[in-house]
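Note sheet for the following structure.
Missing here: one protein chain of the complex. Every other protein chain is in place.
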Amino acid sequence: MSGEAILTRNFARSDSHTLGVYRETGGYQAWAKAQAMEPTAILDEVKRSNLRGLGGAGFPTGTKWSFIPKNHPGPVYLVINADEGEPGTFKDRYLLERDPHALIEGMLIAARAIGSATGFVYVRGEYVEPWRRFAAAVREAYEARYLGSGFDIVVHRGAGAYICGEETGLISSLEGKKGWPKLKPPFPAIKGAFGAPTIVNNVETICQVPHIINRGAEWFAGLGTKTQGGTRMYSVSGRVARPAVYETSVSITLRQLIYDLAGGVTGNGKLKAVVPGGSSAAILTADEIDVTMDVDGLRNAGTMAGSAGVIVMDETVSIPEALMVVARFYAHESCGQCTPCRESTGWIYKMTRRIVERRGRKEDLDTILDVAKRGAGTTICAFYDGAVGPYISYIEKFRGEFEALVPK
Amino acid sequence: MPRLTVNGKEIEVPAGTNLIEAARHAGVEVPHYCYHPGLSIAGQCRLCMVDIEKTPRPTIACNTLAADGMVVSTETDRVRETRKSIMEFHLINHPLDCPVCDQAGECWLQIYYMQHGLYDPRMTDEKVHKPKAVPLGPHVMLDAERCILCSRCVRFCDEITHTGELGIFSRGDHSEIGLFPGTELDNKYSGNVVDICPVGALTDRDFRFQVRVWYLESAKSVCPGCARGCNIEVHVNRRRPHHAEGRRVARLKPRFNADVNRWWLCDAGRYGFAPVDAADRLLVPTRRDGETTTAATWDEAIAAVAAALRRWPADEIGVIASPKMANEDLMALRRVLDARAIRQVGFDVPPRDPGDEDSFLIRADKSPNALGAELVGLGGDARAVVAAARGRRLKCLWVFGHDLLASRWPEAEVLEALRAVETLIFTGANANRTSARAHWVLPAAAWVERDGTYTNFEGRVQRFRLAVEPLGQALAEWEMLGRILAALGETSTATRAEHWFRQLTGAVPAFAGLSYQSIGDTGRVLTRDAPARS
Partner (left out) sequence: MKGRDDAPAAPTFSEAQLAEVHRLQALYPDPQGALLPALHLAQEAFGYISLETEEYVAGLFNLSPAHVHEVVTFYTLYFRERPGRHVVSVCHNLSCHLAGAPAIIAHLKTRLGVAPGETTADGRVTLLSVECLCACEAAPMMQVDDRYELDLTPAKVDQILGSLA
């Protein structure tokens, strides 16, 4: 049920990242078309396409763009979040390495829509080869005069911090500071990078834009569900036969994704649980996989689409151990700015570790649940809420497994 | 001007007011740590949560501006429960240092956790350990474990002193306040970070382990360290005299004054109170005959000074007043001088080292009341007075406070002047090389030991109040001068400093219309005609 490959159409070619191949396969035609469109028409097209952010929050992209104040006298910045870091997610890495020009073309169109003359692409520091690939594509684009004629791109490397994937954490890092997320309000569209109106979008989201312009909003909307248009790239890993990136309509169900596309559980084993949207998404049990993998479908199922990082777990996986690994991640990546997250991510990791090492106490489980529930919604950014997703869902849905490790 | 409701009370506040300040308008205090009205908004502690109608979750008050029609509740069950949660988060890694921590008794972790009944921690894992008892500079001690990472100190060094010494390093629960390795917190306002630290992470080295804060009493006062007149509180320890090595004044703290120093105080002023309890305090009137110094009674001293003032003609008597004297003292001195028509008086003795000055609070003029002395009419040529003494034209020289031998004037010349006069009188709180040569020493009460007013460089008259009783037999200058006036046969009904202030308002046009009441706690600027002192 994968349907037409759109974002991934060129991936098989070893030279897919070059300008030649990109143009050969229709690249920069959307940009030509967009240059003849009014910015408001571009924005409207993207709105009607029902494109939702593909980095994690799933916010309607056209709506986000419309928050930029009209006729703003100063600069407006387009910032691309290439700080992919959500455990289980690797799609943007593929896009940067295999189709960097798609991002550049998408940026040109988006910039026209929001009135931006400068784009920053924030690439996670660990992505050295993808960064080189993308920077080379930017050079090609400058040589071909796509860039430097009203729109410039500054490529900026991060230096190792998951929190820089949070849009205002990214902005702080871009500004040359620690990646501390900013208080909202004001929102970035009003006051963002360097104090100017800013749109931060995920790599994949922007890569969709040329296709929307080329083939129209209705086409894109029709590919998905009623509330989310298009395809997206699902990163599938874990106990699955064929871990890989799979592009498919967002209306696909999790069962279809695992069994029809990714080859099912490794060695025909028994499915136990699935993380559907990167580690910050609440876990689903094997009984809960008939859910559509769109933003609203997953939200209604009590989890989230997030970054579409799908991690499959079978009966051989220890859920308490998985929680410990995930809790360790959140403790390490907490930026430390605000109290609930800073203090409790470390403490909760210590508790999960004790539980796995059979030094847990019977009250630990309820303590973790209570602390997580008390902290949710009180922090500066959604990082802690992302930590709370696994803290609560792993324990609530697999309580028996945890209880087996602690004294009665 | 937005109109909003806080806990059922309708208020109107200026546009741009955040909800913590708006709540204060309604008489409601919203608990908080990282917010400080003198610093930028951080929104980090998450304690100042309030409920706003139509908002699904509690919101932080510091970063929310009051808007028309807002309905704010600070004490709903949900807010209380949220606050309790936030307090628990703050305590997760906090060390149980209260028994050895100077902040105990004025610690906002203690105050809030007790308000929320968080007596039994459920955090029983090993807490994160960080450096303890780290001197950051001459005045400030850091305990990084106690730090709640509110970032007030970092923002202070960035936004107020613009020196940027402090940062928050690393991340997560290993985040740590600190200096760039190898540097010091040595800006001239370093002590302020101790005030603004809500907990015992930053404490005062001078005050360390001296006395528990619940033994302290406080008086509103004005720093006498320079012509700015920063508003302060004097904290004294009367109840545990065996603590703090018997120091009565335990510490100074700034007092908010929107027009003078806002929340801040420089280190020189903050730590400049040592002379008050120093061993060189003058405690009893003394007379010196040759090498012999004997204690005298006040009656004897008063009589002797009055006699000296009567014995010689006015033009053979010179007076060096002090710009550190209060307006009341200066007024009383004026009356004494007028009673004998003594005209040779000055106060401007140049210090050996020019005082430092900055664009913030510190003034080069290191006296609190030069403008007062000038307005009271005591601003004659002090150097000429000393020259007259040296030239044997003066029989009697009366020096208030100064050590003339430590001034910029050539020491040899000053020595000659001091030796030349027949009667050298000294009035002051601390002994010095000038007082050592005086024939009569009248011990003055220190500035913390009496009431009075100073006139700062902008013409603001500010009250300072008695914090602790005078040592020994020391008297405020106005009091001893009142008695001298009486001994000279003049009427003097003044029994309090305030009486002298009233006389001042009558005698000096610039002070007309003022009163202790109108001066209040934040002072009052003199009338337009008063010359500002540059």
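Each chain gets a letter, A and B, in the order it is written, and its residues are counted from 1.
Just so we're on the same page, contacts are C-beta pairs under 8 Å (C-beta built on N, C-alpha and C of every residue); 3 or more make two chains touch, one makes a residue touch a chain.
Just so you know, these numbers come straight off a predicted model, no measurement behind them.
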Listed residues A:P39, A:G125 or A:G377, member touching the removed chain: A:G125
Hidden-chain contact residue, picked from the options A:N81, A:S279 or A:S393: A:S279
Residue among A:K47, A:H101 or A:R239 touching the omitted chain: A:R239
Sole contact to the chain not displayed, among B:R171, B:H235, B:K324 or B:H439: B:R171
Touching residues (missing chain, whole complex) on chain B: 163-171, 178-184, 186-187
Residues in chain A touching the chain absent from view: 75, 84-90, 92-93, 124-129, 154, 156-162, 173-179, 193-194, 196, 235-239, 243-245, 275, 279, 309, 311, 313, 317, 321-322, 325-326, 328-329, 332-333, 335
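FYI, only the chains that are shown with their structure count from here on.
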Rounded Å distance, chain A centre to chain B centre (Cα mean): 56
Residues of chain B that touch chain A when the two form their complex: 41, 43-47, 49, 57-58, 63, 81-82, 85-86, 88-90, 92-93, 122-126, 128, 148-149, 168, 170-175
Of chain A, residues touching chain B in the complex: 161, 163, 178, 183, 185, 331-340, 342-347, 350-351, 354, 361, 363, 367, 371, 374-375, 377-380
